[in-house]
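Inspection log for the structure reproduced underneath, given as C-alpha cells.
Here the complex is missing one protein chain, while the rest keep their positions.
Take a look at chain A:
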Amino acid sequence: MSTRILSATAEQSKSQFGPILTSALIGAVLIFAAGFASPDALHAATHDTRHATGFPCH
C-alpha cells in the first residue's frame, strides 16, 4: 500500500516538475517587472505599488 502511494507520489512529482517550474518562473518575471526593474517609465508606473507592497524603492 505504502509502496504504491510512494511510487504514485514520485510519478506525480515528476510529471509536475515542468508546470511548477513554469509557474514559478512566470511569477518571478512578473514580480521582477513590477517590483524591481529600473527603467524610468516602469518605475513611474509601479511607484505606488512598490511602496505599498514593501519592495525596496528609490
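Going forward, contacts are C-beta pairs under 8 Å (C-beta built on N, C-alpha and C of every residue); 3 or more make two chains touch, one makes a residue touch a chain; residues count from 1.
Here, contacts and distances are computed from a predicted model.
Quick one: find the hidden chain's UniProt protein name among "Probable chemoreceptor glutamine deamidase CheD", "Aspartate carbamoyltransferase", "Phosphate transport system permease protein" or "CbtA family protein".
Its record in UniProt gives the absent chain the protein name "CbtA family protein".
I need the residue numbers on chain A that touch the omitted chain, in ascending order.
Residues of chain A in contact with the hidden chain: 9, 12-13, 15-16, 18-24, 26-31, 33-36, 40, 43-49, 51-58.
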